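A single protein chain has been omitted from the complex, and every remaining protein chain is retained in its original position.
What follows is chain A.
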Amino acid sequence: MLFLALAVTLAACPLAAPLSRLVGRQAGAVLALPLLLSAALLLAGGSPHAVVEQWLPWMPSLGVGLGLRLDGLGLVFSLLVLVVGAGVMLYSTRYLGRERTASFYVLMTAFAAAMLLLVLSDDLVVMFVAWEATTFCSFFLIARSGEGAREPAIRTLLVTAAGGLSLLAAVVVMIVVTGTTRLSEVLAHPVWGSDAAFTVLVAVLLAVAAFTKSAQFPFQSWLPDSMVAITPVSTYLHAAAMVKAGIYLLLRFSPALADVAVWNVLLVSCGLTTALLGAVSALRRHDLKELLAYSTMSQLGLLVAMIGVGTPAALTAAVVHTVAHAVFKSALFMLVGVVDHEAGTRDMRRLAGMRLRMPATAAAMGLAAASMAGVPLLLGFISKESMFAALIESPWGPGLAALMTAAAALTSVFTVAYSARLVLGAFSGRGDRLVREASPLFWGVPALAAAASLALGAYPAPLDAGIGGAASVAAGSEQEVHLALWHGLNAELAVSAVVIALGVALVLGRRRVDVVLAPLRSPVSGLGVVDALRAGLIRGGGVVGGWSGSTSPRRHLAVPAVCLALIALVGLPGLGELPPVAGDRSRPWDWALVALLAAGVIAAVRVRTRIAAVVVTGVVGFSMMLWFFVLGAVDVAVTQLLVEVLTVCVMVLLLKRLPARFARQTLRRRIPAAVIALAAGLATALGVWALTGRRGLSPAAEYYLREGYEATGGSNIVNTILVDFRALDTLGELTVLGVAGVAIVALLRARPLAASREVDRVTGSPLEDAWQNGAFLRTATRVIGPIIVVMSVVLLFRGHYEPGGGFIAALVGGAGFALLYLAAPRDHRARIRWPYLLLIGLGVVLGTGTGLLGYLEGSFLKPLGTEVLGVSLSTPLLFDVGVYLAVIGVILASLNKLGRDDPDPAAEPPQDPDAGDAADAPGRRPHTPHYHPTHREVKTR
């Protein structure tokens, strides 16, 4: 039932976009239905004093699930969210213009769903996600309101997202300490009573989260700022729903925290401060909507203070006032929207110059404002009475009780004054311009809400059960609630009477009040603080970024090298007793390899020309190949050999575009480099010596060696690991490879290659002519080429049983292409023009597709085998073909893009005998005349 209600609400979201394309603003009328249906479902399935729970596993290993729980508190809030939401949807059909409405409806329905999820969720993780979702919906709804809304939207996001982080911290702390993510279990956990530090921490974090959401001091500034959003958004988010999320959170955790002093002090002091601040500010506003925004802040402040008091009476009063506030404030916002829509302004100074003949709107606004002011017979009166009563009976002695009551009463005096200011400001104009009543469909919804304020105020009994249920949950004990208009002559009635009398006095003397209040200026503007913090943060980021802002690789690469040495230095004393070395880690002939490799490394750091550097690094690579061979890694050795060959091929392609010699380095730079290098090398050697080779065969290796052949039918265990056991790893690596290939191509398309160097050549020698020069290689390629192709295919297919496999086969094939390239007399004649990007894509697709085939037997990449016409085909083989294609694609991409200059469209066609080959685009190398042997002008250079 709960899932159904949530699903119905959620269903409105995907429906919203097509619907509003189809019928424009009228979509709201349809979208109200799922919200109402969902509300009906909850009403039918839930009851104020019972609990309905549903659970759907989401991340079972973490114990996180989509847990929904409907209790009295959830019921009241979800009904508020859904019914007010439906009302706003209906209202929007008249308020919105002919502009595009799809994003509005999508976001509003998404917001309703998020809010419903928030108040129903019984899982802390889900609750946090829903909380953040409301933040984002609010951001987008404000931001879509036009150019001027950008900054307010960002400020709102910054403040509420900061609160979200606070909630996240609270959620994490609660989950870690209680060991469960279920909200109901967390709240029932004994830790709240026993661990004071935990309780205080969570109380502060939750309070901060709620304060940002409900615009409480010192986070209040975003709420008036957000009034740039259109009126339906303000009505729903910033009056009835989103700001109530903070109230919900506080009420939800009240049973665990109501006795915590920090909680009481924070909530009461911040709440009452906000209440007074908001009320005084509201009295100074000329914009009707802004006035309502400050009033919302003020009323929420009262609610927060009531929750802070924490007695059952105070919590009951908070729930009553939440309901009352939602009803009258949504009505007021919508009615201001009606006035704004019809009169074209909501500034009371401009409205003073008009005459609004809008009896229904005026009557409804009068009623709703009276409810806000706490005039008897209206729901607002009942809620205000119960708040005064709870404050007078608050548990911290008569002094504090009197102080708090006085603050609340003063707020209420101002409330009366600004309620009157609102109505009078809208309708007391005596100008010439006549504004007529809007259509009943427009003012109907808010009038209904205003009427509800009256009806429920006069006869509040229908609310008893629901509010009692919510109060019971918030108080943690069963509460019987009987709302009534008349409680006899008592203290709270006296306070109410004084409040109304003083309020009326303020209304009568409103011109004097304006004169007193107008010059008041807050010394610090909340918005200014937010903006200053933001600018400061960005500046701070710039400063921190500046420390590492260099684009010079050596500056960045030095850091990890130094750190490696430092780690070794710090870790050395902590090594302690090492386990004995298992077996004999070295063989006598190893030393020959070490010597060879050392010679290569020393040469690599000392050589002065680029070509020599490439050659000696090749020496190191070949020593590595021998090392792998000696260590029993045949496939690895073969791969290393082939990669070494291909790396040298690609480097040679690029060397002609770089200077021949390296720049001279000063001794002052060489010495620190050498010191860091030696330290890092020493640390590495020490680490490898101390930390490896001190155990037997690992269990994983033992499994692969014992079971590998049986399980896969392949005798090359390394290859079976690649394509059977750990194929997902290989698929990931395949993808990285493909991405690298695509990146190479993209980079070369975006940026030109550096120009080739001018080379002095000996004229008249056969070396000068590429055709003669390549004769030997060309002849050899004719013989070797086919052999390489056959070898490549054979290696691919036998990889499962003997050295070979997709990687090796593709590298052999790639070497074949490199040979073709080298043997060609001219770049563009080389037969390497294959669709390399397609090959890369095919490889990745084939690998993934093979993985998907595995689902036939239950899981991704599960190996399958079948016999077709006596030939055994298996998905690992297919997977290896994918590897093959991707690797060959990358090699072809680099040969094609680096080895061939793209034809220059501006250049004239080359005049040489090879021109006219239709399949190959004619390439030209303006900077490499030696590639155009027939160009005689070369010699004149």
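As a working rule, contacts are C-beta pairs under 8 Å (C-beta built on N, C-alpha and C of every residue); 3 or more make two chains touch, one makes a residue touch a chain; residues count from 1.
Keep in mind that, in the parts below, contacts and distances are computed from a predicted model.
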{"item": "Name of the absent chain as recorded in UniProt (options \"TIGR02186 family protein\", \"ABC transporter ATP-binding protein\", \"Transglutaminase-like domain-containing protein\" or \"Cation:proton antiporter subunit C\")", "value": "\"Cation:proton antiporter subunit C\""}
{"item": "Candidates A:640, A:781 or A:896 - the one touching the absent chain", "value": "A:640"}
{"item": "Given A:748, A:845 or A:878, the one touching the chain that is not displayed", "value": "A:748"}
{"item": "Contact with the hidden chain (one of A:21, A:585, A:782 or A:831)", "value": "A:585"}
{"item": "Hidden partner chain, touching residue among A:214, A:716, A:850 or A:875", "value": "A:716"}
{"item": "Identified contact with the non-displayed chain, of A:558, A:837 or A:853", "value": "A:558"}
{"item": "Missing-chain contacts mapped onto chain A", "value": "550-555, 557-558, 561, 564, 581-587, 590-591, 593-594, 597-598, 601-602, 604-605, 610, 613-614, 617, 620-621, 624, 627-628, 630-636, 639-640, 643, 646-647, 650-651, 654, 657-659, 662-663, 665-666, 668-669, 672-674, 676-678, 680-689, 692-693, 695-698, 700-702, 704-706, 708-710, 715-718, 721-722, 726, 729-730, 733, 736-737, 740-741, 743-744, 747-748, 751-755, 802, 807, 811, 887, 890, 894, 897-898"}
